[in-house]
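For reference, the structure is listed below as C-alpha cells.
The complex appears here minus one protein chain, its other protein chains still in place.
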Amino acid sequence: MLFAVRMTVNLPPDMDPDVRASTLAAEKEYARKLQHTGEWLHLWRCAGLYANLSIFDVTGNDRLNEILWELPLFAYMDVTVTPLTRHASAIG
Amino acid sequence: MLFAVRMTVNLPPDMDPDVRASTLAAEKEYARKLQHTGEWLHLWRCAGLYANLSIFDVTGNDRLNEILWELPLFAYMDVTVTPLTRHASAIG
Amino acid sequence: MLFAVRMTVNLPPDMDPDVRASTLAAEKEYARKLQHTGEWLHLWRCAGLYANLSIFDVTGNDRLNEILWELPLFAYMDVTVTPLTRHASAIG
Amino acid sequence: MLFAVRMTVNLPPDMDPDVRASTLAAEKEYARKLQHTGEWLHLWRCAGLYANLSIFDVTGNDRLNEILWELPLFAYMDVTVTPLTRHASAIG
Amino acid sequence: MLFAVRMTVNLPPDMDPDVRASTLAAEKEYARKLQHTGEWLHLWRCAGLYANLSIFDVTGNDRLNEILWELPLFAYMDVTVTPLTRHASAIG
Amino acid sequence: MLFAVRMTVNLPPDMDPDVRASTLAAEKEYARKLQHTGEWLHLWRCAGLYANLSIFDVTGNDRLNEILWELPLFAYMDVTVTPLTRHASAIG
Amino acid sequence: MLFAVRMTVNLPPDMDPDVRASTLAAEKEYARKLQHTGEWLHLWRCAGLYANLSIFDVTGNDRLNEILWELPLFAYMDVTVTPLTRHASAIG
Amino acid sequence: MLFAVRMTVNLPPDMDPDVRASTLAAEKEYARKLQHTGEWLHLWRCAGLYANLSIFDVTGNDRLNEILWELPLFAYMDVTVTPLTRHASAIG
Amino acid sequence: MLFAVRMTVNLPPDMDPDVRASTLAAEKEYARKLQHTGEWLHLWRCAGLYANLSIFDVTGNDRLNEILWELPLFAYMDVTVTPLTRHASAIG
Partner (left out) sequence: MLFAVRMTVNLPPDMDPDVRASTLAAEKEYARKLQHTGEWLHLWRCAGLYANLSIFDVTGNDRLNEILWELPLFAYMDVTVTPLTRHASAIG
C-alpha cells in the first residue's frame, strides 16, 4: 500500500553540533535501511528546500506510523501524509 | 530531471456528458502515451480525491511546461509543481 | 484499517430539484448499505454545517478510494482523508 | 453529546527528559481513565503525525472544556473542537 | 449551552429578485421567532460585511444543528461554530 | 458601541511560575473590574481552548484600544477585533 | 472615529454592459459625495489590482455599516474592516 | 523603478472561442509592445501553470497601475504586486 | 508616490527591559522625524493590536526600503507593503 509523505525539517540554528551530526547520521542510516527492505520506495529532495518527498510501500497505516515515529529527525519535522492508490490511467 | 506535480481536477457538475467523456478518454490516452515514452514516470491517485500525484522525468522546465499545457483536462485543473533532485540518503 | 474522512457538501442553489432529491436519496441508501457491511464505521453530522465526519474501516487505500468515488454526492464534495492507527494510550 | 477533537502535540526538543517522561505518563493515565468512564469514546493516532483524533461523549461544552484543560499535555497542544450530532443517514 | 456562530452570506448577484425578497423575509421572521423563544440569544451585524455574529443558547449540539439547517439562507451561507462555556473570570 | 474580540493566549511552557500566577491574577481582577463598569459586556471561554470570545461596549475605537493594551496578558495574546452594529433582524 | 477598509471588486466577466456601466457610475458618484461630506477621508487604488484602500471618518460602527452596505458595488466586493485609533508616535 | 508582478489567469472553460482567441491575441500584442518600449522588462511562464512572473520597469506606481489595468486579460487575472529595489549584494 | 505599510510588532516577552525601552524610544523619535519631513504621511494604531497602518509618501521603492530597514523595531516586525495610486473616483 502506497503513501506519499512530505517531510520538512526545522533544525534549530543553535542545535548542539554533535547532537546534530549524530542525529543526521542516524537518519541517513535509517533511511538507507528502509530503502533496502523496500518499504521506503522513493526518497527525493525538494530542490532548494530542507524537505523531501517520499513514497512508502507498507502493509498499512500501522506500519507507516511506526516508520515515521522512529525517524531520528521526527521531533524536528513537519509531516503530511497522502494515501495513494492505483490510477485508472496508469500502465503496467 | 524529476518534478513532482499534483493535479486536482474540478469538472463542473453540469458539464456536457459527451464533452466530458471525450475529454476524459483523451486524458487517459495522453497519460498512457507519456508513460510509455518514460516522461510520465509515476501516476498515482490520491485516495478518495479527484486528484493525482505524478512524477515526471523530463529534459527540463520547458518540456514539463509543454506536457502539462497539453493535458486535455488542463483547463479544469489546479496544479502545483515541485522540482526534485537526488537526496543524499537515497540508495542505488 | 481506519480512515477519518471529512466531507463538505456544496450543492448549487439552482440545482434541479428532482436531480437533487434523487441524488440525496441515493446518497442515503449508499451510506446505509456501507454502514450495514461495517465499512462505514461512523457517520456524524458536523453540527450546523453541511459536512460530516466519517470513520471508514476498510482493507486499505484502494477500497477507501472506491467507496468515496462512488458516493452519489462525490462531484459536489470537498474531501479530506486522514489515515488512522491505534493510539498507544487507547484501551480495549 | 459528541465532539470531535483533534490535538496536535508540540513538545520542545530540549524539554527536560524527566518532565517529558512524567508528563507523557500522566497523559496516558488520564486518557485511559476517561476512556474507562466512557467520556473519551474514541482515541486514534493520526498515522505518522504527533496528533490524535478523539471523540468525546460528554454532558456538554462545560464538561468538554474541563476535560481538555486538565490534559497534562494541554500547554503543548494545538486543539480544534467540532461539535457533532446525529447524521440523518446514520443507522442504529 | 452557548455557541458562537458566525454566518457569512453569499447571495448570487443574479438571484431572482422575488426569491431573494421572500427568502430574506423568511430569514428575518425566523430569526425574530427564535430570539423570542430565547434560543437565539444575540444577533449582531459585523459592521460593513454581509455577515453576522450570533450567540445561541440551546440544549445541545442536536438543537443547534436543527436551528442552523432550517435557516432560510442556509444554502447561501458559510458558517463557523464555536462552543462556549463559562469563563473563570466572568462575573454574575 | 460594540466590538467582538477573540483573544488566544500563548503562555511559554517555561514561564516563571510566580510571574505566571501574578499575571493571571491581575488579568482576572482586570477583567472583573471592566465587567462591573459595563465595558466588558460578555466574556466566554471557547470550550477546550486557551481562548475567549468577548464583547465590549465602549465609546469607540480609542477606548477599545486602551482596554486591550492594558490587559496583563496582552503581550501573550493573539487578538482579532470585529466591530459590530445592530442587525436589522434583531429584536428589542 | 477612523476605520481602514479594503475593498476588492469581483465583477463577473459576463456582466451586462449597461448594468456594469450604470453601477460603476453610481459607485463613483456615491464615493465622491461621501468624500465631500468628509466621511470618506481617503480613497486610494491598490496599484495594479481591482481593489482600493479607504479611510473612513465616521461617528461609529453603525454609520460605517450604513455607508458600506449602500455602496452600489457592495454585492460584488470582498471587504475587510480595521478600526483605527491614534498612534502614540503620531504628531499633530 | 522595478516591480515583480505575478499574474494567474482563470479563463472560464465555456468562454466563447472567438472572444477567447481575440482576447489572447490582444494580450500578446500588448505584451510585446510594452516589452519593446522597455517597460515590461521580463516575462516568464511559470512552468506548468497558467501564470506568469513579470518584471516591470516603470516611472512609478501610477504607470504600473495603468499598464496592468489595460491588460486585455485583466478581468480574468489574479495579480500580486511586489515593489523591488536594489539588493546590497547585487553587482553591476 | 504613496505606499500603505502594515507593521505588526512581535517583541519577545523576555526582552531586556532597558533594550526594550531604548528601542521603543528610538522608534518613536524616528517616526516623528519622518512625519515632520512629510515622508511618513499617516500613522495609525490598529485598535487593540500591536500593529499600525502607515501611509508613506516617498520618491519610490528605494526610499521606502531605506526608511523601513532603518526602523529601530524592524527586526521585530512583520511588514506588508501595498503600492498605492490615485483612484479614479477620488476628489481634490
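Per-chain numbering from 1; labels A, B, C, D, E, F, G, H and I assigned in written order.
Keep this in mind: contacts are C-beta pairs under 8 Å (C-beta built on N, C-alpha and C of every residue); 3 or more make two chains touch, one makes a residue touch a chain.
Predicted model, so just to flag it, every value in this text is computed and none were measured.
Enquirer: Would you indicate which residue among H:Met15, H:Cys46 or H:Ala75 is in contact with the undisplayed chain?
Expert: H:Cys46
Enquirer: List the residues of subunit A that touch the chain left out of this view.
Expert: 11, 13, 45-50
Enquirer: State which residues belonging to subunit I touch the missing partner chain.
Expert: Contacting residues on subunit I, toward the hidden partner: 3, 5, 12, 61-62, 64-65, 67-69, 74-76, 79, 81.
Enquirer: Please identify, in ascending order, the residues of subunit H that touch the omitted chain?
Expert: Missing-chain contacts on subunit H: residues 2, 4, 27-28, 31-32, 35-36, 42-48, 52-53, 55, 82-92.
FYI, only the chains that are shown with their structure count from here on.
Enquirer: Can you check which chain pair, B-H or D-E, has more C-beta pairs in contact?
Expert: Result: the pair with more contacts is D-E.
Enquirer: Hey, what residues on subunit F touch two or more of the other chains?
Expert: Within subunit F, the residues that touch at least two other chains are 2-3, 45-48, 61-62, 64-65, 81-86.
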